[in-house]
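This structure is in structure tokens; I'll ask about it shortly.
Removed: one protein chain of the complex. Kept in place: all other protein chains.
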Amino acid sequence: MTADIETFAKTAEANTPLRMQVLRNIRNRPTASGAAIAIAILVLLALLAPVITPQNPYDLASLSVMDNRLAPGETGMTGITYWLGTDAQGRDMLSAILYGLRTSLLVGLTATAGALAIGSVAGLLAAHFGGAVDALLMRIVDFMLGFPSILVALILLSSIGRGVDKVVVAIMLVQWAQYARLMRAAALVERRKEYIEAALNFGLPTRHILLFHLLPNSIGSVLVVASISVASAITLEATLSFLGVGVPVTQPSLGLLIANGFEFLLSGQYWIAVFPGIALVLLVMSLNLLGDRLRRSFNVRGP
Amino acid sequence: MSETFFELRDVSRYFRSKPSLTQRIVTALGRTGPPPALRAVDDVTLRIRAGEVVGLVGESGCGKSTLARVATGILPPSAGEVFYKGRPVTELTGKDRLNYLLKVQMVFQDPYASLNPRMKVGQLVGEALRVHKLVPKNEVGERTRGVLKEVGLDLGYMDRYPHQFSGGQRQRIGIARALAVEPDFLVCDEPVSALDVSIQAQVINLFMDVRERRGLTYLFVSHDLGVVRHISDRVAIMYLGRIVEIGTAAELFAKPAHPYSQALIRAIPSAVTRRRRAFTPLKGELPSALSPPPGCAFHPRCEHAMPICREVRPPLVQISPDRSAACHLHSTSESV
Partner (left out) sequence: MNAEFTQDAPLLDVQGLKTVIHLPDGAWPAVDGIDFTVQRGEVLGLVGESGSGKSVTGFSIVQLMDSPAEVIAGRVLFNNEDLRLASEERLRSLRGNRIAMIFQDPLMTLNPVLSIGEQMAEAILEHRDVGRQEALRAAADALVRVGISLPEARLRQYPHEFSGGMRQRVAIATAMLNAPDLIIADEPTTALDVTIQSQILFEVQKLARDSGTAVIWITHDLAVVAELADRVAVMYSGRIVEIGPVDEVLDRSRHPYTLGLLRSSAAMVEPGQRLNQINGMAPRIDARPSGCPFRTRCDRAMSICAEQDPTPTIDGRHGFRCHNPMPQRDAA
């Protein structure tokens, strides 16, 4: 409020690194810390899936068609207890969900990382060079953001076909534009600061100024938004897979599992669709809650 | 005999705001001309001799910070020419241009914005040395420690980030960063105005020590006349983008010739000399630099304004061996 209070508040800041402040901010919120723990567990389960699952759900040799559509808790021919039931091919749902979690996380994280990289570079170049470069890049961004992302992704995938790599590319292409816009706005603010003038005064190469001065100081808000967008990338992937244009059947994600169970939902075999659904909701909700907390503690406005 | 160490010759710097779409359409339709340019610096000539300290004074918006940026090469001039050691800097390329940029260093006003918050002090001070390979790699650390010590900073601070320092310490880091590349000319843009009173004296002393030790030349930009009088050999006073008076510090402060200089010097508060004194306000407003008054820009506020002041812009002319002023009061008395 007053200059004095600011001075005093800086005392507190100077003592605590930003990381610590954010950590404290998360730890003090039960929802945020709950979300963080949930994410940690889900990621750990996904990583360890091959070790901890009772069967490899995509090794057809280990499946028994006789075990198909068993209800949760039943024990099958192979002697495994299917705690979450089995699907139409006699596949253990628990194993399928953990493998699906892997695919969903893999797609969500790589697509976000890719979109972040493309968008950041585009935003940085637009901010630094301005003029025609800026105008061209930002018109492309406006164009991209003008269409619903699900529509663009659907059209893209129906022309290039299914595949984990293709879904990643499609999500990257529909998501980079938001990062470009954010990055440009942040970089435009930073570019006016005196430390950039100092870098110019030292005759430092443009590449160096972009990489070591402008980028590290502009990327904060973009990273925070990216952390929230992992959730939307996962949702988008799930939607595409549910619609049958996403990941291939040989490597199903949570979205595809839900689609597979969908036809049995009305015949009472709810577990085939509902359990993957719960896993997806838990993952997306936790990511959103944590991302929202991060956004607040960095004081970043959403896209 | 020798060439002038540093010279700004007829330098102007305009800022043109980017026209909005509507403005562009109106312009294309031929309804109006392009938007007016802001003349931040308007036809300024300033010669600086090696080893002297020139103070540049003026109120906010007079263009003094822009002039500092043109001098250091951060901003190119819109018109006119900057000469460093007799050579026009626009003609310099490659190694020569880099040499000019490094030899003419800037110390900034805001100790918070002028240091990259993501770099440690050691990296920040040694950056130009490393990137331009000015010294062998294994000597960068030594040179960095040397300048940090010179500005009075503890060497244990090398691995800290700028936010862990107070304003005064940050300003020392900024000075160390400039000194690291061994400049011979420091352009200081309001280097103490953001600091606490008891810290200002420390930093001004540092500037004086460094100058004595290294034989530097300074262009010292400030709105604080007390500080400028103290540190400068010569002082230039700016009003609306132009130098209205320039002369030796002692003489100019003792007997300002331009009515604006007089008003400015009269307005300085002092804890020592005057207390609750009579007051004569300077009438009117600082006009917008987008549409400066015709003739002498100061005439609407000047108590001595004559008809000629409204029509003819007074040139900066020599009025005594060491003094020039841009005022019709003096140019007419000279011609009589």
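Remarks
Going in written order, the chains are labelled A and B, and every chain counts its residues from 1.
Assume contacts are C-beta pairs under 8 Å (C-beta built on N, C-alpha and C of every residue); 3 or more make two chains touch, one makes a residue touch a chain.
Bear in mind that the values here come from a model prediction, so they are computed numbers and not experimental data.
For the chain left out of this panel, the touching residue among B:A249, B:A297, B:L316 or B:L329 is B:A249. If you put the hidden chain back, the residue from B:D196, B:E303 or B:D322 that touches it is B:D196. Which of B:P77, B:G168 or B:P191 touches the hidden chain is settled by the complete complex: it is B:G168. The missing chain, though absent from the display, is touched by one residue of B:L38, B:C188, B:V210 or B:L264; that residue is B:L264. Touching the omitted chain from chain B are residues 59-61, 166, 168-169, 196-202, 204-205, 208-209, 223, 225-227, 229-231, 249-250, 263-264, 266-277, 279, 281-286.
Throughout what follows, only the chains that are shown with their structure count from here on.
With centres taken as mean Cα positions, chain B sits 50 Å from chain A.
The part of chain A that touches chain B in the complex is made up of residues 13-14, 193-195, 197-205, 208, 212-213, 216-217. Within the complex formed with chain A, the chain B residues making contact are 69, 72-74, 97-98, 101-102, 105-106, 108-110, 113-119, 127-128, 131-132, 163-164, 174, 177, 181.
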